[in-house]
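Next up is a structure, given as structure tokens.
One protein chain is absent from this view; the other protein chains keep their places.
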Amino acid sequence: MGKRGMNRRDFLKLTGAGSLVAAAGGLGGALASPRWVWGATPSVKGPVKIGYQAILSGTLAGYGEFHKMGAVMAIEEINAKGGIAGVKVEMEFRDSTTKPDEAIKNARYFVDSWGADFLAGIDSSGQALALAPVMPQLDRVLMVTHGATEKLTEEFVFKKGVRQIFRNCMPTYNDGHGAAFLAKDFPAVKWATVSPKYEYGFTCWKMFQDSLKGLKPSAEFVAESFAPFGTTDFRSHINTIMDAKPDGLYSTEWAGELITFVKQGKEAGLFDKVKYVMFPVGAAMDVLEGLGKDMPDNIWVSARYFFQYPNSKENNDWVARFRKRWNHYPAYVSETGYSAIYAFKAAVEKAGSKDTKDVIAALEGMEQNCPAGKRVFRKEDHQAMYDVPWGQTKSDPNYPFKVMKEMKVIPAKEYFNRPPFEGPGTTPPFK
Amino acid sequence: MQSYVHVILAGLSSGMFIWLVASGLTLIFGVLGVLNFAHGSFYMLGAYCSFTVLKYLGAGYWAGLLLGPLAVCAAGFVVERFFLRHVYRIALPYQLLLTFAFVLIFDNLVKIVWGGGALSPPSLSFLGGSVPILGRNFPVYNLFIIAVGPAVALLLWALLEKTWYGRIIRAASSDREMAASLGVRVPALFTGVFVFGTWLGALGGGLSVPYVGLLTPGMGETIIIEAFIVAVIGGLGSLKGAFVGALVIGVLSAFGTRFFPAFDMALTFILMGGVLLWRPQGLFGATR
Partner (left out) sequence: MKAQTRNAVAAAVVLLALCAVPFLSGKFAIYLTMRIMLLGIFAVGYNLLLGQTGLLSFGHGAFYAAGAYGLGLFGVHVSTHPLLGVAAGVAAAVLLALLVGTLCVRHTEIYFAMLTLACGMMAFSFFWNAREITGGDDGLIGIVRAPVSLFGGIRMPIGKDEQFYFFVLFFFALSVWVAHRIRHSPFGLALAGIRENARRSEFAGVPVRRYRLAVFVLSGAFAGLAGSLEALLESNARPFMAHWTHSAEPILVSLLGGLSSLAGPLVGSAIFVAMREIIQRFTENWMLGFGVVLLVIIMGFRGGVVGTLSALFRKATAPGEG
């Protein structure tokens, strides 16, 4: 079975020759410095194996590539500086597709056949939820770097005790609640939505409505239109919304569909008629770059990570290194993928072991300095809390795409749901 | 009123667009008796090739529309001449499987050559922009599509009914052996028709570049099912049927999405089921 994984090792060796990265990689080490030096006797048996899966085929194939960029860069840096606790890191990357049974099969392959110590990735909420019941059997830490459903952490980690799952990516809380916190200050009263016709779309719209009603009782919700996955023609949905004459538009459409929606909305004059538009995942790099100057101005956008926030030395240096390595601005899943690998590093070195229960204990409550800022892994539900910016789109001569003007940050603790996630006082707004 | 007019316009443009894609599929089935599952892949390749001409060769959109689909004809030629030709006599499931294998291959090849990320073309200048119709903007390009649909239909009708070449195609499709015995080189003819059908599909892809505004490696998959449904409703093999079917589906879907959103995922399938239960051979299909 020596042939297996050879491609992966060769690939890593080749890319590891990016010693340009290694030189500046000192910064990477500083971003997740262990509390004490593991020193002379590494107690961890190498190599540390990470099984990563993301979407590599079909309409969302770009996302898998973005994940890979972040994860590979992290591994190159770490290995160039001696690895995790003195041993090398290896990663195998698989196409998760969009199907839950593929995700489960890949996870089983990683753990039962390849011998993974850690699992990471997962783009789709549905896949994350389907994988959750299997994790106790597999008993490895899974760091979800994209799939955003709050059900994963609230129900499976907190309520059902699947302690193996962690998520370092911003969940639906920002898309739903965070947007409402911003919207409460807009003069817009009549809100409409064009959202994806699956759980993610329904959940975020409901969260937005519930929070906004609480924050601004005069808000009305006048129209909603849900577009199935794979919609390429949003015109009927746009017509529905325009017929209702809202003054606010909310949409959790994302990736390629958001690009198409914006283009077609522009053609119909949607953004001239509706002044307050919110795209909670509109500041994703693929959307901003895809639309270029076709992205209208003054749209309120956010993302699970935006390269201009925080405006700190660490983040700006990281973005520069990332651009040098890949000739791309980092997508948010590149940042979460990168940070996930470093989270494993920090946890293993803190615990002095790769054992799942030790790593879980190390990760709970852990603070990690990432390009996205400081992440704290909440003990109760293993969800990382960190801040993300909202801003209105504007042109900038330095970039071939629109960026945010005046980034507004609402602290995560103001809008994250709180344990025990049921009953009064668990959903925002909090007293 | 404005609402209804815009729904109809949206339905007309999406209907004519689907007709353009389905025309090649219908032609191939009507003449060769082959259900080409890979038609969606030719559509996708047409879009990607047009985009390449537009963006990387900097030649502009209309050059892309001209050259892109021509490039895809090479792929169509290879598929028919070296693979499909050998399975004509075999049962339908094997043909589907063969074309399905090509779907996998082409989808992956596109990802390898152009990358997995979605490609977004710049907005159109000529025929770009919108015009106000009853107070709401409607894209000029969609009006163009509404015009191109019947134009292509007319072209195909003229080709098949009024030209000598068309007569030979019709003869060969209704009776292969007879045509061959009269001196028609049937295999070459079939290759020609397949390539022409491929070109039509790729043209649809090229036209999709400003219409949809996004290119992804999976773009062939959704469109092929819609094209199939339209072709079946119209009666497999009937170009007139595909045209009418596309119109019907386009407009009804637009109304459905607008006024009965609960059903929109299944609407086209329900419509197809309804038509087939009423007329099992489709609207204009041949009764056996």
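Structural remarks
By letter and in written order, the chains are A and B; residue numbering begins at 1 in each of them.
To be clear about the criterion, a residue touches a chain if its C-beta (ideal position, glycine included) is under 8 Å from a C-beta of that chain, and two chains touch if they have at least 3 such contacts.
Being a predicted model, the structure only gives us computed values, none of them experimental.
Which of A:99, A:324 or A:413 touches the hidden chain is settled by the complete complex: it is A:99.
Touching the chain that is not shown, out of B:4, B:126, B:165 or B:263: B:263 (per the contact rule at the top). The missing chain lies against subunit A, touching residues 3-5, 7, 56-57, 93-95, 99-101, 104-105, 108-109, 112-113, 125-126, 129-130, 132-134, 137, 149, 151, 160, 198-199, 202. Seen across the whole complex, the unshown chain contacts subunit B at 35, 83, 86-87, 90, 92-94, 96-98, 100-105, 107-109, 111-112, 225, 228-229, 232, 236, 262-263, 265-266, 269-270, 272-273, 276-277, 280-282.
The rule we apply is simple: only the chains that are shown with their structure count from here on.
Taking each chain's centre as the mean of its C-alpha atoms, subunit A lies 37 Å from subunit B. Across the complex, subunit B is touched by residues 56-62, 64-66, 197, 225-226, 228, 230, 232-233, 235-237, 239-240, 242-243, 255-256, 259-260, 263-264, 267-269, 286, 289-292, 294 of subunit A.
On subunit B, the positions that touch subunit A within their shared complex are 3, 6-7, 10, 13-14, 107-108, 111, 115-120, 122-123, 130, 132, 136-139, 142, 212-214, 216-219, 221-223, 253-254, 257-258, 261, 264-265.
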